[in-house]
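Then we have chain A:
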Amino acid sequence: MTTSTPILETQGLNKWFGGLHVTNEVDFRLDPGEIHCLIGPNGAGKSTLFKLLLGEHTPSAGRILFEGKEITIEPSFARIRRGISVKFQVPGIFKELRVHHNLEIALQRRLKGDALDAEIERLLGFLNLREQADKLAGALSHGQKQWLEIGMAVSLRPKLLLLDEPTAGMTPDETHATGEVIQALNAEGVTVLAVEHDMAFVRQIAQRVTVLHFGAVFAQGTIDEIVADDRVAAIYLGQGYD
Partner candidate 1 sequence: MNKILTPIMMGMGLLGLNSPLMAEESIKLGVLEDQSGDFAVATIGKVHGIQLATEEINADGGIDGRPLELVIYDTQSDNTRYQEFMRRVLQRDKVDAVFAGFSSASREAYRPIVDQFKGLAFYNNQYEGGVCDANMIVTGAVPEQQFSTLIPYMMEKYGKRVYTIAADYNFGQISAEWVRDIVKENGGEMVGEEFIPLGVSQFSQTIQNIQRVQPDFIVTLLVGTAQSSYYEQAMSANLRLPMASSVNVGQGYEHKRFNPPSLANMYVTTNYIEEVDTPASKAFLEKWHQKFPDEPYVNQEAENSYLAVYLYKQMVERAGSTDHDAIRKVIAEGDVCMDAPEGKVCIDPKSQHMSHTIYLARVGEDHSITFPKVWKNIKPYWLGDAGCDLTQSNPATQYTPSNPPSKN
Partner candidate 2 sequence: MANSPHKMLFHKRLEGPQTLGKGKGFWSGFLLVLAAACVYPLFADGYDVGNNVYFFNWVFMALGLCLIWGYGGILSFGQVAFFGIAGYCYGILTINWGAAYGLSLVALGLAVVVAGLVAALLGYFLFYGRINGVFLGIVTLSFTLVCERFMAQTAGPQWTVGTARLNGFNGMGGMPPLTIPWFGNDIILFPDVQLYYLILALLVAVYLGLRVLLNSRFGNVLVALRDNPERAEMLGYDIRRYQLTAFVIASMLAGLSGALYTAWGQYITPSSMGMTAAALPIIWVAVGGRGDITTTLVGTLLVLAGFQALTVYGSQYALVLMGALLVITVLAAPQGLVMGVVNLTTRLWRRFTKEARS
């Protein structure tokens, strides 16, 4: 698997905030087509790494490559246009706009006219939000907001989907359903990188897992390898592992 060009790669990535070293020499590879989970205790640098990948922070040192091309200092929107998409932890939707309008804005770069309307309709059905189409997005329930954002993220037809705690605040049933959607997307060829705390969910979807600790890559492997690693258990125990 490691012989093909990785879809995403970081080389010697570092980020300092003042004296704080929050990303430490991260060398990370993501192969096309895999579902990869990023875990680690609170403050391990997962969110910062995401922000570096998305271009919301610029790295202090190191390089980021997407499909072999350097994107280290590219602005966020350009990365999105290359085929990266993201779902934030706190639902990133347009609260003051109506639900169908949210989807229209996500889709209008790709589609127009009748095709746009048809795709909105299809997504509304897929996300089970048809009844709420004319509601303000801010008035949706938490779960519905999460779904709407996933819908918006997916509607870009990304090659790589970044998910920041996609199941936060969801019931176990919703969590499981989300896992199935992710796997379905993956089956269509979307590579997935997810930050996740819920180990059951990680077990459900992840093919490989990377553990971050103090900003550095601490361990990497399949979920079983990681669970079997005593050192990983130790850093989590220190933090209260659930």
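In picking the candidates, the idea was that all candidates are chains of the complex that A comes from, given by their letters.
The definition used in the following text is that a residue touches a chain if its C-beta (ideal position, glycine included) is under 8 Å from a C-beta of that chain, and two chains touch if they have at least 3 such contacts; residues count from 1.
Only a predicted model underlies this, so the values are computations on that prediction, with no experimental measurement involved.
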item	value
Among 1 or 2, touch partner of chain A in the complex	2
Candidate 2 contact footprint on chain A (complex, rising order)	54, 56, 75-78, 80-81, 85-86, 88, 92-98, 100-101, 104-106, 108-109, 112-114, 117, 120-121, 124, 133-134, 152, 156
